[in-house]
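For this view, one protein chain was removed and the others were kept in their places.
Per-chain numbering from 1; labels A, B and C assigned in written order.
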């Protein structure tokens, strides 16, 4: 690994991964319009610095769900880490723990949540789930998450049906190789179930879930301000703005364009999490300034993992934190809490 | 045929067709500015989804001119299907019938309307005409359409003169090969007339036509809201927003940009049909959301036909319907009637 | 010549001309920003047609300076026609006469105005001059123009200094070859003077000129509406909006963007002429719709001349008139006078 930045980690990862696996991680739905827009839209924003603020060293830390984090950057849930590197999710977890960063373990992890916890007993973990039509199975998962001591439950609400990713169709990439499995989908009977995506899921399911657990619930995949309002009204612990990395509905707006109206709507009543297109510390700062409390990265974690296992993931956090620290300093901001919308300007369409 | 989407069908078609024939189908007027704008303008729009709506399976069906259709996607009139595939319009008709989709047979079909009907007795057919200065000939055509049991008459009003397509001039593509003919232009005498384009046609001709037939009349090629208003006042059954696929006046606005003001003007008094640049189910949904009742595709039908005959045309409908169903699901819409302008956003000009 | 359009004539011209001569004609000032913007800005505009207007054949003719012209398209003044073709300005003049189009002969013509008139006794000619510090010389030129029976005097006001064209500097193109000369600059003594560009010229010189001649005076090179207002107040016969084909001040706005405010300012009191980036009949129609009375083409005349002498110039007028006629027909306009701003829309910035 000799990457100067996240981009070079991606290049290394691409060189190491089987093309079909690279495509599975890198690709998006249909024409990948949203995939591209996520990065270009956030890159097009500009930051307007102040000078001579005498800030000293800026502070990156925050409290989230009662957990102390060293940085607002967190690992968004992504599937199949063992496809990126044999160490899989355990490497990711150790690196996150070392960085004091939140790791949202995916329901589609190739390591069970229990095994993840085992290797990283101090890590700030959260767990992501898709609501399963079999409520008994969902409830069992929630119990496992509780026992694993996760800080929050991220419920993906942007997947009433599986997004169509044409790279995978072209590559014939349909499933995990036989030696790997979605370990969180393994029932008591030892059988691994498929994840079901259901267009019948509704806000009633969120109500049901809230009644079943005291874990903080984050609805992940909110795009419309009115849905954020519903979520807050139903008592969720946080909303997460995301378009699933452009992998579900292609032609959705760039994630960063979804953030300001939702931040306005939520108006600080609960944290607003965000992911989509973040590749630089300045991107993190832009999202914070537009109302995000914490900022997730998905694919970069996978590139780090593929490029260098746990060390590669550590590099991702080190790189983003270092860049974020420099961006805050250059903007004259003493802490992430000082970022406000006033420092963000639209870039000219030139 | 192994196309993942309409784009790959076009590639297959291009590989199979004689270049001059491909160019005749693919090309537009002059510099093809409008041709390109049709696709890029609709692609640039964004869809903003809602979540957790519990919609189940979305419904695509609708009633149009008293006819039940399984999908809002229909086959816009296009000329010379036998140039695309020896089976020509009969293959198209069978595929449309199987898909329960409307097929608007072209006046410039290489199969007579009667022969089209013969192979597809249950198909939802409509018939497209250019008003001929010889009103007797026009009337005879209308009678044939009535006898063929078409659901509606589409009158093209965007062709007071033939568009200048420089690809055809460069290729020396001037006419059909001798074994093919515009069969609907064959008179009782067996002689095939040329289609006449006349700049003397006026709204009086629409009045005249309405008096001559009880068939629902659709004026096709409306670009200006004031013309939509005139059409509705004169009692047409529907207006169709179209710039003729960029083949008539180059530098016309992209078709999708014409739709909202016309939908506003018509205000639901009659259906508003639309074509121009639709290549994805999300494009169909965008047009519906902006006010279209049904959405035509022209060139994709020809690419399907060229790539695989009737099976290729079936693939076009299957692909668009599948994509539209997924787009509705991902947007949280239970039926095409729930699409509204609120879900459409302009994409950033980045 | 087998050009389908003006673009193909340029390709032919480029193939025939010595590169340094091609560059002299084709080039613009500095970075050629304005040169490129002229074409791209007019191309980016859209036309919104009306249908079923029953217009029949549209009329292109107009009266200008008491002269009947068959078309609003005219030949803008351009230098050194004999560099494009040995027949030079006489070929241009004959072709313009045959097309019943106005030809504005350049002060920097390689044929004297008298010789131009001799070969085209019926042509609608005008004469372009730069105001010379030697008023006696200027006055002598005006007398020659009067004797040659020109319809108007075009005074270039955008050249207080010569534009810097880096193509010519790179090519070492500094002057005409010895066998050619600016024949209109030949004094009674047979000596050819250089054209002087003076930053001391002022509106007083226009006053002086008006007092010296009854010829209609057109100020050519107006960019600012306030200058148009001054010109009208001083009694000019017409103003001409032009940025000298991007050859004087680079980074001027595209010519078409200058037109609407000036047309507003002039408000029909005198004709507003226009040139800059017109390459299609639809471009002509756009300029007419935005307030131009007549529309000049510069480089296309030179490409026609280089590609085929007088026949090539004839091709330019035939092509543009044919395209303009088709554009009017497709827009539902019965004559050039019916073009109004309502038919022009900004193209999307996609």
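In this section, a contact is a pair of C-beta atoms (placed from the backbone, for glycine too) under 8 Å apart; a residue touches a chain by one contact, two chains touch by 3 or more.
Since the model is a prediction, treat every value here as computed from it, not as a measurement.
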item: Omitted chain's touching partners, listed by label; value: A, C
item: Residue, one of C:10, C:23 or C:250, that touches the chain absent here; value: C:250
item: Residue touching the undisplayed chain, where the options are C:15, C:169 or C:342; value: C:169
item: Interface residues of subunit C (partner: the chain not displayed); value: 30-31, 33, 37, 40-41, 44, 157-158, 160-161, 163-164, 166, 169-170, 199-206, 219, 221-224, 226-227, 248-254, 257-258, 347, 349
item: Residues from subunit A at the interface with the omitted partner, ascending; value: 4-5, 43, 45-58, 280, 282, 286, 323, 326-327, 329-332, 345, 347-350
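The rule we apply is simple: only the chains that are shown with their structure count from here on.
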item: Graph class of chain-chain contacts, one of line, ring, star, complete, other; value: line
item: Copy-to-copy rotation for subunit A and subunit B - C-alpha atoms, rounded to a multiple of 5°; value: 90
item: Subunit A-subunit B separation of Cα centroids, rounded to whole Å; value: 43
item: Subunit A and subunit C, separation of their C-alpha mean positions in angstrom; value: 60
item: Residues of subunit C whose C-beta touches two or more other chains; value: 349
